[in-house]
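Apart from one protein chain that is not included, each protein chain of the complex appears where it belongs.
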Amino acid sequence: MAVYERIWRRYDGNLLPLKWRAAVVTKYALAEAFSSRIFAAFYVLCLLPTAIGVFLVYLSHNVGLLQKVGLTTEFMGGLTAVFFQFLFLWQALPAFFVAVIVSPSLIAADLSNNALSLYLSRPITRRDYVLGKMAVLAILLSPITWMGGLLIFLLQAYLEGNNWGIENWRIGMAYLVGHVAWIVVISLLTLAISAWVRFKPAARGALFGIIFILAGFAEAINAVTRTSAGDLIHLTRAIANVVLSIFGGPTEGDLPIAFNWFTLIATCALSIWMLHRKLRAHEVVE
Amino acid sequence: MTGGNSHGWPLWRRQITVLAVQEIGRSVFSRRALPVYLLAAMPIALALLRSIFMSESERAHPTHTTTEFAQVFHFFLLRFIVFFSAAVLFVKLFRGEILERSLHYHLLAPVRREVLAVGKYLGGVVASASILGATVVVTIVLFYLPHGRAGLSALTSASGLAEVAAYVATTVLACAAYGSLFLLAGLFFKNPMVPAVLFLGWEVLTPFLPGFLKVLSVVHYLGSLEPVPISQGPFALLAQPIPEWLAVAALVAISGGLLAIGAWKTRGLEVTYSAE
Partner (left out) sequence: MTAGTISVSNVSKFYGEVLGVNRVTVDIQPGLTGLVGPNGSGKSTLMHLLCGLLRPTRGSISVLGVSPDQPEELFRTVGYCTQYDSFPNGSTGSSFLNHTLALHGLDRAQADRRTREILDRVGLTEAGNRRIAGYSKGMRQRIKLAQAICHDPQVLILDEPLNGLDPMGRAEMIDLFKELARGGRHVIVSSHILHEVDLISDGVIMIHGGSVVAEGSIRAVRGEITAQPLQILVRCDQPHAIAARAFAMPHVVEARIVDGATGVLLRTTNAAAFFPELGRLILSSGVEVETVTPADESVHAVYDYLIGEGGGGR
């Protein structure tokens, strides 16, 4: 029989380099998100538009298969920019829902459990914390948006040949820039709401409210002023117009595209300010 | 203890008053009300923007103001502002207190659970109707004001005042009906925003539904109370208009029925905050 002396000893194993510490925040937040089976199932469902897109691109180039089912390569009027725009919408929409589901758990839960001070008492800055949480959304949203979009674009370019990819570079660029802009905007916005509205259901409600109500308000402003001034606060129209402009198609409303970019940048700036105001290692009780 | 010996109706009346007054205080004067005030400010801002962008010819004659306000009221005020304000205020009555872990203080008072539900609901109705009713009045005034004397005389004429009264009454009934619905959502669902968004979708789709399905929506009855009929678009399915008395009765019945279900639900309410 042995008697072991039990004393405290400092951890002397390997440490993650400081620049990667934010990844710890990301790692645990991702694990938390996928701990829900319903979310995992929903996430898989969100990959469906990309899968359908890949299938349709493949199908449109498989003459033998099309003939078997009685179709031609023009069965959808050809894979025009409209097809890719439509696909973009069906990738961006689920991305918003994923952000709405995941983001309230990211910061609101830490604030309501008073865990922020614990995070910030570690070698993690507020910027690391936000980047770590934002990385969760970036990791989750990328496969269902720009990665999927680029996959379809590259597949189409490969199957089509004849410099199709070079001639239609705008489609690939629209997928990349549009989706990345969308991810940045909704990530920052949803994180900011999550920081200000502590209770998850309320945070989700606020996110839906902001998107729906601001869109309704913008339309109402456009209607009563008979201008496109409302589009300055119309977030979904702003992103849609940015994407449409890269596709090279006509945009909605009369505002120059720079104003749509301004809307997106202003939303990001406001969100960063909100995060800056709320994320502190201490709380002031009034 | 002296003073606390009343029973039955006198006690219930007093308890309902106490609960309603507390809810009014929380819903009107606390930070909790901020989202509702932001929502309420939107139509007012809209009316101000309209007056800024209005051309001189439009300013001279308030011909289209009645129709314009009717559309703003139906498509923006009712559909978004009243709907989401009611969601914010009424979901918080129970679900908000569960999330704040303070509901048990009400459940530890000598109050019948039904009385608790009624008191909180009435407080919510008075608070939301006050804020949103005032918003409607201010918005109408701001719609007519840029037209100068012509606008004011149109607004203060008998028909103008009747219109204002009808809009305010519609708003109050909307608060009562949507309020009962969201009170129920807060009692039955951990995340009441999901049914709220689904219901919003249903309300938006109502004009395109056949008559037998329209009766299952709130906006169908509210639309019948609006003083100025509005076009629902080319794809809307027309239904027989409902008499005003029937619309009011239906909305009161919907509110009362949903409140009764909510009151019944509170009877079995348990405090398990850790499960939230």
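All chains are identified by letter, namely A and B, in their written order; residue positions are counted from 1 within each chain.
Here, contacts are C-beta pairs under 8 Å (C-beta built on N, C-alpha and C of every residue); 3 or more make two chains touch, one makes a residue touch a chain.
All values reported here derive from a predicted model rather than from experimental measurement.
Per the definition of touch given earlier, which of B:63, B:102, B:156 or B:231 contacts the omitted chain?
B:102
Among B:59, B:112 or B:265, which residue is in contact with the omitted chain in the full complex?
Missing-chain contact among the listed residues: B:112.
Quickly run down the residues of chain B that touch the omitted chain.
Here the touching residues of chain B are 1-6, 11, 14-15, 18-19, 22, 26, 30-32, 97, 100-102, 104-113, 115, 268, 270-273, 275.
Keep in mind that, in the parts below, only the chains that are shown with their structure count from here on.
Which positions of chain B touch chain A when the two form their complex?
It comes out as residues 35, 39, 42, 46-47, 49-50, 52-53, 68, 71-72, 75-76, 79-81, 84, 87-88, 91, 95-96, 99-100, 190-193, 196-197, 200.
Note which residues of chain A are touching chain B in the complex, please.
199-202, 204-206, 208-209, 212-213, 216-217, 220-221, 223-227, 229
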